[in-house]
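Here the complex is missing one protein chain, while the rest keep their positions.
Up next is chain A:
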């Protein structure tokens, strides 16, 4: 690549980024990414009504138009990864543009939602405040930030134990007292591998965000998933036996009833590759806001120099990777020779529909809250035999007796004891196939889950709103 290559769009400025075989200057590249996101934000009438600035017309009065503008509140979950930061940046630019074009009027308001675990709180608070006071300063009145403790998802008056019997794949539950409750941290550390941990954390976070969206009466939740991220999400869902969720997860055109009230989801970054988002981060000086995420400079013309004392990244052992990471690694690996695979996967995923329901009624999974279409326990039982070949001679008989009496029998006994308790006091509990797998990778194949979450989330959030006052307080100090 020549150093002095010109941008192919404006043909005046020097190219800084090469994407999809085309050289871009910084301004044109920012516009390219921004337009891709805005195209999705205008994808149907419902979203146009949210994002456009409304004026009085034949159908509505001036007051009604203003009410629509004020009432178009959207929820932006912010992970401080590159995608959600870039999405917020484009939304911020949209607001600024609207204020300039429409003499101070804007079409929508943004509520940013940050889910945190205690260890990250200080860092995230600092970054959120920096975002508000620097990047989002001009639109401060249209943007609000909420912080929610992930632990708050375990705030519940009653709890239930969900237990998997491995010999029959039966899942049962029984209520337990509140003092048996686990924290999220404890729950995560009881997982036997990273995939299960990631799965549970994801389920908890998604529940918080969607519940927050429903309770706050937001018009839509904007998810920052890039094409790349969606592709590995689709592949991972298939690998985790969760393919029946794909249709709902990608559905931007219909209402989502997962938490009672209707909710609209939007993936405005679905046409933008992660490498492009990372490049956008670099050229827009957004890297300072990233948390626990390292952007790749693959598309930049001038690569970011590596610090001389920097350690080369350690290659991860395949066994320690999560299913999502393996899917991502696969896409990274084939990018050269089969580059269109990523977008093919996302397009194929978008063509999927809910499977036919083979159950008598509509049931939701007691853990991840997705619709259950098929009895996973029954399916597994049908294809797995767990009976044994009979004991053949006296020697084997002796071994069996030795086993029955031994320590080994007791260790397994702890699990068996729990199982037989659940067999007596527990009830059959609806859980999707994917959650059966996750449950199997938790200690004692059993977890304590809140049985009702009421409105407890709301109360926790209010304490952490970074309001205008707290900002001015900071500025005052």
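One rule holds for everything that comes next: a contact is a pair of C-beta atoms (placed from the backbone, for glycine too) under 8 Å apart; a residue touches a chain by one contact, two chains touch by 3 or more; residues count from 1.
Definition applied: contacts and distances are computed from a predicted model.
Undergrad: Among "Cytoplasmic tRNA 2-thiolation protein 1", "beta-aspartyl-peptidase", "MIP18 family-like domain-containing protein" or "Phosphatidylinositol-glycan biosynthesis class F protein", find the name that the UniProt record gives to the complex chain excluded from display.
TA: "Cytoplasmic tRNA 2-thiolation protein 1"
Undergrad: Tell me which residue among A:96, A:193, A:215 or A:369 touches the hidden chain in the full complex.
TA: From the options A:96, A:193, A:215 or A:369, the contact with the absent chain belongs to A:193.
Undergrad: Pick from A:345, A:368, A:422 or A:447: which residue touches the chain that isn't shown?
TA: Per the contact definition at the top, the residue touching the missing chain is A:345.
Undergrad: Among A:41, A:235 or A:277, exactly one should touch the missing chain; which is it?
TA: Final answer for the missing-chain contact: A:235.
Undergrad: What chain A residues would touch the chain not displayed?
TA: Its contact residues with the unshown chain are 166, 193, 195, 234-235, 237-244, 247, 318-319, 321-323, 326-327, 329-330, 333-334, 338, 341, 344-345, 347-349, 351-356, 373-374, 376, 379-380, 382-392, 396-397, 399-400, 402-404, 406-409, 433, 437.
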